[in-house]
Each structure stands twice: as C-alpha cells, then as structure tokens.
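The following block contains the structure, expressed as structure tokens.
The complex is shown incomplete by one protein chain, all other protein chains being positioned as in the whole.
Every chain is named by a letter (A, B and C) in the order it is written, and numbering of its residues begins at 1.
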Amino acid sequence: MNTFRIFRDLFRYNGEFAIGLMLVLIVLAVAACSFFSPYPPMDVYVVPPDVPPSWEYPLGTTSRGQDVFWQLTVAIRNTLLFGIVVAALSRVISLLVGLISGYKGGWVDRVLMSINDTFVVVPLFPILVLFYFIMRDQMTWAMLAVITALLGWAYDARLIRSIAMSLRTREFTRQAVFSGMSTGKIVLQEHLPFVLPIVFSTTMNNINWSIGIEVTLSVLGFTDINTPTIGGMIYWANQHTALVSGIWWWITFPVLLVIMLFIGLFLLAISMNEYIDPRSRLSRLGGQA
Amino acid sequence: MRFLRLLTVATGLALAATTAMSQTNVPGVPRNETIILENPEGTIKNPGWFNIWTINAGGQYTGLHQLALDTLWYIDPERGLDGVWENSLAAEKPIYNADFTEMTVKLRPGIYWSDGVEFTPDDLVYTVETQIKNPGMRWSALLALNVESVSSPEPWTVVFKLKKPNSRFHSLFTVRFNAIWMMPKHIFEKAADPQRFDFNPPVSLGAYKIHSFDPDGKWYIWQKRDDWQRTTLGRYGEPGPKFAAYIDPGPPDKRVIAQLNHNLDVVHDIAPEGMFTLTKQSPSLKTWFPNFPFAHPDPTLPSVIFNMQNPAFQNRDVRWALALLIDIKAVSMASYRGAATLSPIGIPPTGTHPDDYHIPLQEWLASYEIDTGKSKVKPYDPTIGNQIADMLRPTMKEQIPTDPAEIRKAFGYGWWKPNPQAATELLEKAGYTKRGNAWYTPDGKPFSIKLMVEGDSRPILTRAGTMIVQQWRQFGIDAKTEVAQGTTMLDRRIAGDFETLISWSVETYGGHPDLSFFLDSWHSQFVAAPGKTQSPRNWQRWSNPELDKIIEEVRRISFDDKRTVELGRDYAKLIVREMPIIPLMAYNVFTAMDETYWTGYPTSENPYANPVPNWGNSRSMMVKLKPKQP
Amino acid sequence: MIADLRSIPSSVELRAPQAAPLLSVDRLKAYYKVKLFGIDREVRAVDDVSLKINRNEIYGLAGESSSGKSSLIKTIAGAIRPPLRVVEGSVRFSFKDGERDIYKLSPQELSAIRWSHLSYIMQGSMSVLNPVRRIKHAFADFALPHVAAKGADFTHLVEGHLKRLHLDPAVLQAYPHELSGGMRQRVTIALATICSPEFIIADEPTTALDVIVQKGVLAMIREIQQEFGSSVLFVTHDMAVHANLTDRLGIMYAGRLVEEGRTRDVFKRPLHPYTAHLISSLPRIGDEAPKKALEGSPPSLADPPPGCRFHPRCPLAIDICRREAPPMVELLPGHRTACHVAQADPARVRPVA
Partner (left out) sequence: MKAYLAYLSKRLVQFAVVVFVGINITYLVTHMTPINPVEQSISAATTYGATSPEAIEMMRQSLRQLYGLEGTPWEQYVSFWKRVLVGDFGPSLSAFPTPVSQLILRALPWTVGLLLVSTLLTWVLGNLLGGLAGYYRNSRVLKAFGVLSMGIHPIPYYVVAFVLLIIFGFLWPILPISGGATMASDRSNTFAFALDVVVHSILPVLSLMAVGIGGWFMGMRALVSNIVTEDYVVYAELAGVKRGKILRSYVMRNALGPQVTGLALQLGAIFNGAIITEQVFGYPGVGSLLISAVHAGDYSLVLGITTVSIVAVSATVLLIDLLYPLIDPRVEAR
C-alpha cells in the first residue's frame, strides 16, 4: 500500500483521523496565511485599536492597533515552529539516549541514566529564566527552542529505555546478535519500529508542553517580545489589561487556535497509533478470529 | 459511577459553603475607618524587617516611610499643604554659612516617638554618626563624604561641619520621594549591631504606628496614634483614616477588579486601558485630572537616552535627525493612548516647572532654528497638544478638555514636528547615505540602532520604545528594540552596555525649581570611562564644558536663590541644542482613587500633594481625607 | 511417545454416559461484525455448529488456528464481547440444579453459574494471572463468591484443593512471575477447578509447555475430571493430545464442525478428508520422508468459498462440493461427518499414506 492510499483510507474511514487532520490543516492554513499578511508583523497602530470582531476585522483588532487575525497567523506559525523544533530536537536526544542505554546496559546505561536523571531533577523553570538573563537579547526563539529541547528530553528517554530494555531480551534481538548485526543496525532496524508509536505520542505531548513553556515564559516577560508568538500575544494583551477592559477577542482567538492544534494533534496521534501499533489493530478485529 | 454523583454533590456543597464566607471582613479594623492603598513593591520578601537604614533588606513603601518615619524637611512635588516647602522636624529652613561648609538646623520641640519618648537633637546626631560608623548602612557613604562632624551645641540646634562646601547638603534630609529618616536612638543603641537589627516592631515618629502585618509580606496595617498631635503632621489637624493598609493587590487586572469591588481605595499605577475601564465602570472613581488624561505626571522625564560614548551618536546632527523622525503623536497614542504630558525640554512638565521653565521658554523654542546644511528649519510645534486633543475627542468625547490652558496642562506645551525631510538633510550632512530603502553610515555599514526598553516592569515605556523603533525602521534605519527585563536594565544602564535606551536621567523636585537633585551628577567629573560603571544619573555619559559651568554655578548659589531658575533655563536650552537625550514626556502615573469610603484626595484642582502612594510625602493625604460613610 | 500416554484409561469405558447431554449447542452462528474503514464486514467465525457433550466425558475440539474453535468455545462459555456476537442458535447447559440457556441469562445469573458450574482454563497460562497480585488473591477473587466458606475456612478449602492436586500450598504466597510455566499452568487449573465445576472448558492448556510438563498437566486434568465427574471441553490443535486424552472428538474447519465421533473411531476411521489429513500428518516412529503438507491455506472467514469450505484444498472434491454445503450426517453409530464424498461412499475417505 502506498502512503497516499493509507492516508486516503484513514481519512475516509477513520472519523478521529479525519477530524484531527482537519483541525491541524486549519491551524496550518492559518499559519500559512502569515506569508500574505498585509502588515509587517512587528508594526503597531496599523489599524484602529480595540475594534471588536467585524466584517472588516473578522477577529477584531488589538489595543496595539494590530489586526488580531493577521497577528495570529504569524504568532501561530512561530509557536508551531517552536514546538516542532523543540519536539524534534528533544526526540532525537531521547531516542539516542533511550535506545543506547536500554540496549547497551551496564556502565553505559548507568552513566547515561545518571545524566538523564540529572536533567529530570534540575528545575527547568529557574534555569530557563536564568538563561534568559545570560543570553539577553541573543535569546531569540530559536535559542529558546534549543535550550528547551536540551532540558526536555530526559523523561521520555527513560520511557524509551524501558521499552528498549524489554526488546533486548526478545528472541529476534538474540538472533540478530548471533547473525552478527552491529549495535547500530539492530537498534535502528529492529527496535525503532517498536519504539515509534511511543515516540509519536510523546511528540504530541512534547509539542504541547513546549508551547506551554513558551506561553508561561512570555506571560512573565522572559522571552523576546519582538517575535510574535501565542505567548507574546497573551503577554501584550496582559500588558493592556485586555481581560478586564473587555478586549476578549485578543485572548480568546489565540487560545482557541491552541486548543484546536492540541486536539488535532491528539486525534492524529491516537488514530495513527492505532494504525501503527499491531496490537491495537488486532484488538479491533477481536483477537484471533 | 456512584462516585461521580457523590463528587457533584460535594462540589455543590463546597461552593454553597464558601458563598457565605466570601465577605471581606477584617476583625477590629472596620472598613469605613480604613484606607487601603497599593504598595507597588508587591510582596515583601522579608516582611518583619523594618530597619530601613540598612540597604534593601525589607519593605520601604509598606507605609513605613510614608506614615511611620519623619525627617527634617519635605518638598512637595505639587503645591503642598502649606506651600511647597515644609519644615517638618526642623523648625525652619537650613541655615548655611557663607561658603557652604556649615549647616545649622533648628529642630521643632514637642514631637514624640510612638513609645512616648521625645524626639531630640540626640536622635539626629545619633542617626548621622551611626551611619558613618557602619559603612554597610544605606546613607553611610553620603554622610561620610560630606560630614566632618555633627553636634548639638545648644538645645534644639544641630550643627553640621562639612568636609567641603556643599550648598545642597540639606537635600539629604529633604524628602522628595524619600530622604535620610531619623533613627530612634533609644531603640537602636540597645541593639548589638544596628546593621543586623530588624527594628520589629517599629517605633514611629509619624502619625501612625504599626497595627499588624502579614508574615507573608502581602499587607501592612498602620493605626493612627492617639497622640497624633505630638507628631509633625499634627499641626495640620487630625488625620482622617484611623487605619491605613498598604497591600500587594497583584497584577494590573486584579487591581482594577479590586477597586471595582471597593477593596482597594488607591491604585498606585495601572495600564491606561485599566484606567479607561475604571472611568467607564466605577462611578466613585477619582483621578488627578478629572478628564483625560487622568494620570498624575511625576517629576521624572522619560527620554530616549543616547550612549554618548558610542561613536555613532557623537554627531549632534544625527541625534537631531533621530528626534525629528519621531512622530510624538503616535508615540503618545502607543504609550499612553494619548494620555501623555509632553515636554520638548529636559525638564518634566509637572508641578511648578511649567511656570518656571516651559511657559517662559515658549518664545525661544518657537524661534529656535536648526541648520540642516541645505535649509534652516524651525522644528517646534506648540500645537501638538491641541492636535492630540482633537484626535482623541471623537472617541473620548467630553472627557477631553477644551480650554486651551487645560489642554496645555494635560498634554504639554508642544513638541518637535516630525520632519523626515530635515532628518534626511541632517543625516546627509553627517555623511550618511540612503541606498534603496536603507540608510548607510559614513563608513558604508547599514545604519542600525538598538533601543533598549524595560519590558514588563515599565510597560508604558516599552510601548513608546516599540513605536519609536517602528518609526525609525519605516524611515530606513535598521532599528530594533531590545528588552532588558527590570534588573538587567539596571545593570546594563550603569555599565553603559546599550546604544540607546528609554529611561529617565532627569528627576526633579517638581514643586521647586532647583534642578541640582539630578543635575549635579551630570558634571563631567563623574562620567566614567567606557566600560566602567557609570554612577546615577548621567546614563548618557555626556560631558560638556558648558554644562559643567552651569553646574558649578549652581553649586555656588543657595537652594532658594532666584538665579537657579535662570541657570535651569540655560541648561534647558543647552539640551535642546545638543540633544544628548530626546526628552519625551512626564512619567504619568495612573493613580486611581475610589471615593466609596474616603473623599478629599489630591487632584489637579486641589493639588496639595502627590497622590502616588509610594512617595514619602503622600502622608499629607491623610490629613485631608474625610470619611464618606459614618 | 503416544504409546506412553495411552496408558491412561478412557473414562467412557469406565462409566456409561447419562441420558441427557450436559451441553447442547444447537445451530450456533456467531459472527464478528466489524466496521473496518467504513466497510461492514462479517467474519463467520462460528457457522451453524451443533454438538452435544455428555456428563463425565472429555470432548476434544481440534482444528487449525483460525478455524473458529476459539470463537466457538468463547461463545459456549458466554464470554463474547462485541464485535463477536451470536447471530442464531442456542447454547444450553443441563446442570444438576436445572437447565440454562446461556444467551437467555441475565449478567447476574451468568456470573452465578461461572466457576461453580462452568469453569474455563484459558489459553496462555503466562498471562492469565494478574502479575502484580499474589496467587491467593486470585483464588479469593474467583472462588469466594461461589463457596460458603469464608476466612480461615476458605483458606483451608483452597489449601486442601491444592494438596489434592499435589501442589504445595506455599504457591499461594507467590507472585505469578515467581513460578515456572508448568507450575503456573497447574495453578491455573487448580484455580479453575476449585469449585468442582460440572463443566470445564480448557483452551489449549498445554500449548507452549514442554513435553514432560505437558504430560503432567494432562494427567492432572484427567485426574480432576475423574474425581469430580465433570465434563471437559478440551481444545487443542495437537492431535496427539486428543488421541491420548479425549473421549469424543470434534474437528473444526473454517468455522464449521466437519466431523465428530468417539476419538478412537475418528482416529481409526476418519470420515472427512480433512480429518484424514490431520491424522496422517501425525509423526510416527520410523518416518523418513517429511509429511506432505496440505496445499493452499485455510479460507478467509470473511469471504468463505461456496459449498463445502474445504473443497479448494480437498483431493477428493467433486462437483457438488463446489455448490452445496454438505450437512452433518451420522454415517456410523455416534460418528457424524459433513462430506458429500463420504456420505456417498465412506470407504473413499482414508488417511493419506
């Protein structure tokens, strides 16, 4: 089966996948719109401020004189990119550490897990804030993404390690060892497919987590406020006491979009998981018929 | 399943139970006898520490320096209860000898500490000597540098012998925002080490004494002394509120909510939008200006500060060009939603300053001319305030004043007209070139400017900076804001680690024309070498022989000498010519007062005090406040 | 090997069967109804099966994997969950205290007969015990509701039962992972038989055990059956086990019962070509050439072939086999088969050499 057909069938026959895909596509479409924004994203007072949602400004305008819709397109693009970069980087690290540690065992495992545990126990938030002070204006979102990724892999690495450990004792691994496959090959060819479903679902969680970090840091003002992000929008709305001033659309729409993204990713993850994981596919057919 | 039902019932019950509990009721402290004010310090990390004479150990604006402490003199940033100058613990103004090497203070008798001990010259002598002896104490250095000896040769008189002439020595004991507060000798001499003594509970010299405070640092409650007549405030009559609570009300939105719920009588500062919400929703709101812009202009002057040691900004034409690129109307809108009081000169347009400086200089400003190399331009536009008022009138309606005098008071006395043409000519004169849409420096590099803003801690200035950067960028300069959150700002500002910066290096008394409060530190003798730490407040690191001459002249004349105003105007003109900072506006503080429980707050119509509740002289408010409810 | 196992006497020879069968399955159809990618699909796992099991007998059920035998016993045990559901037919037990139609009972009634009357030894002894609880808890959970004894009496009861089965009561304190595979299977059997059930379903209880252990486990089942006088429905694809243990034997193919008779008769004289194939594929001492495998693979139950479901692989298939499904007919006394060829001439079916 080629990939396209799998997707087509999933879309046609799996409601969760269809809804998930639709939601993610909407979010992506909004992000893509950012390239057609009529206003430079950083400019303020380009439209009249505080206009509620209307025909002219479908999502209203902010107290900074920005169009919420166009601002949102750039914000979601940056936030999404941030989440993806963090997730991708930290997945690579946690996969490497988890698989090697679980497969090699012994002192390699002990050393790697000591490092791993150190990252689990080091309090993330103060470190991020301190880094903000160290990096100062070099603390762009890309930098923040790298640092967040460096601090955000440890927990999942442990998860992957435990799976790799159980795989190591299985029959096919022994066979592979006897047939003289190299460690790298075994890990990549034999173990990775078993680990992928878990990677998939942790990726979703990680994207969500990193967006949360971004928003928290922004709300406290510990990010580069020049780059529009979802957290940045909330930051500015907050600076203008938008909630008590009744400028609800400034906060509601970014939040809605984040919810859509999250639910979309969640549905995609569970439906894809069902497709990838042979066990749950079997259980759909009711065990052995 | 049963569990779910149980949960629902339990939640319902819990909510019902709390409904009954939610009324704020403080036992023994009746709400109608209490004024609740915001302490902008927030939560006090170390709440039980009242020793304000150590550096930065506990809370200061918890009511401690407003209501409990006292010192020799006060200068009100507005008109004052009985004039700008107030002799507080001192019976009269400071008496200097001819060469300013000796200052004599006559003290007021009959003032008592809250534990019944009389305040005497010994307390003043002790305050000075203890601090000199302990270099870690807060005013130790200032006193050690100035004071040769202090003594009380006759009753109620204290004589300071100074190490060198200083015509402004009394300012150390004169409250603008704060000053050197008197220490109770009889308490501190019992402490083993005055630097490690927490002074808890504090003994007051003011009209209020401590009632209770939150061990977690969220609130302090002060109670009116029974013997309030025996304090310096006593001569103005009985203070209205029996209790004064200084609290940490949380982020801006919550301050608005708290005031709408009548749980916070005085909001120190909020975002303009919060103030607009209050004007719409709170019928009991009182503000400094009854109409737009509502806020109280503090005698501080936010400006674009150039790092004058940076070669890029050493050319006056470049600085002027950057000033002419600013569309101040847009900046005013972006920062204060139009509620800014503008000033084109290096003096804040507040208190008595307009009468002394802004109005007399109008003519000079109007005729001031700059030479762009190609043309001569008169950049001043006295109608900017009117333009902003006209711009706001459609949305804010009758809240915008119409009387020209009112407009000038609210929106300032004019500013520079944006003039990109002149800016272009000035830049070209300085050797800059425009290629395509971008400007290049004389040595061919892209002309880039970073403007440092404070972010969260000064949202208004951050907004202004963002707007100015946008205007520079639209002109073809590669401009960017740099956020230096709160403390980083302080570090980088003293280190000179910035290109340009929005902050203030000008702070004045407001109610008194003397400028030495900030100006003295601008003397070139204090300018640090690049890379070294610059001391307050000459952040621009500007040295100018002409300025030095003015400062030295000021040092030679006394505080109340008529010539200070003349010299101040010379300074103002010099700043216009040299533009080492681009003065923008007063720092307008959106202090919101609620008249549900109290009336008689200071306003622009009755400007007897600065309403901003963390200023030391906000104590005057207490004697004017009258209960609204029996 | 087979000869060794034969030493256990068949129960049929000891006791005559009672008149009323303990279990009657009548024209039972149980299908998986699956909606896969939006297409309704029906998997006919059990298709028109009728059989009877008498008191005090061991009935064997044989067939390849995915022949529907697991679905059949799940259906008989009343242990089906969607998407598997009963489409037609009935499953009736005549227990000592009355007759019950499994699919007419309320969930409470069904729970009540479980373990006390109807017990089940599930496939995969490795994983049927909760790995994080001690074995004694499993006994309490499973049996306590069905016996009168409580507290110490119950413990005595369990220990007595274990001793009777030659198991050390100390296993009660153990966790499943601490026991060997054979031991775990014995414990599972003890667990299934604690309430002396009248009917025991044993689903591949010896699969994945090595031969020595297998022998012990089989002996244990036989012993229990004799002691309690229970009936056992014994499922395995291992014909050798059937030969040694069961009294009667049913053969399933593609969701249908194709042959049924006394085990001895079926082995001696298979009446269905598929059975004949199964028997001939048993290894015998002295075999040299590998056995010839049946060509093709079992049909998909979602889309079974018309007529006799075995015909695409049947060496004897004739025209009618492709069109009509053969009925189950008793050709010899107590020996039924569903084969057009055999019904025409039973002699034509014989084990392939």
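Here, a residue touches a chain if its C-beta (ideal position, glycine included) is under 8 Å from a C-beta of that chain, and two chains touch if they have at least 3 such contacts.
If you're wondering where the values come from, they're calculated on a predicted model, not measured in any experiment.
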Practice prompt. Would you list the chains present here that the left-out chain is in contact with?
Written response: A, B, C
Item to complete: Write down which of C:87, C:112, C:165 or C:179 is the residue touching the left-out chain.
Response: C:112
Worksheet item: Per the definition of touch given earlier, which of B:86, B:123, B:253 or B:425 contacts the omitted chain?
Response: B:253
Worksheet entry | Hidden-chain contact residue, picked from the options B:178, B:352 or B:372 | B:178
Item to complete: By the contact definition given up top, give the residues of chain B that touch the hidden chain.
Response: 1, 3-4, 7, 14-15, 18-19, 21-22, 24-29, 42-43, 45-46, 49, 54-58, 135-136, 138, 140-142, 144-145, 171-172, 174, 176-179, 195-196, 211-212, 214-219, 221, 245, 247-251, 253-254, 257-258, 260-261, 485-488, 490-492, 494, 507, 517, 520-521, 526, 533, 535-536
Worksheet item: If you put the missing chain back, which residues of chain A would it touch?
Response: 110, 113-115, 117-118, 120-123, 125-127, 129-131, 133-134, 136, 155, 208, 211-212, 215-216, 219-220, 230-231, 234, 238, 243-244, 251, 255, 258-259, 261-263, 266, 270, 279-280, 283
Discussion item. Residue by residue, what part of chain C touches the chain that was omitted?
Written reply: 77, 79, 110-112, 114-115, 119-120, 122, 124, 127-133, 137, 141-142, 145, 175, 177
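Please note the rule applied: only the chains that are shown with their structure count from here on.
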Worksheet, complete the sentence: Relative to chain B, the most remote chain by C-alpha centroid is chain C
Fill in: Nearest-to-centre chain - CA centroid comparison
A
Worksheet item: Can you give the whole-Å distance between the Cα centres of chain A and chain C?
Response: 51
Worksheet item: When the centre of a chain is set as the mean of its C-alpha atoms, what distance in Å lies between chain B and chain C?
Response: 91
Worksheet item: When the C-alpha atoms of chain A and chain B are each averaged to a single point, how far apart are the two points in Å?
Response: 45
Discussion item. Where in chain A do residues touch at least two different other chains?
Written reply: none
Worksheet, complete the sentence: Where chain C touches two or more other chains simultaneously, the residues are none
Worksheet item: For the complex, which residues does chain A have touching chain B?
Response: 42-45, 63-65, 132-133, 136-137, 220-222, 224-226, 238-247
Worksheet entry | Residue numbers on chain B that touch chain A, as the complex places them | 251-253, 256-257, 270-271, 273-274, 276-277, 330, 333-334, 337, 450, 455-456, 459, 462-463, 466-467, 470, 480-485, 487-488
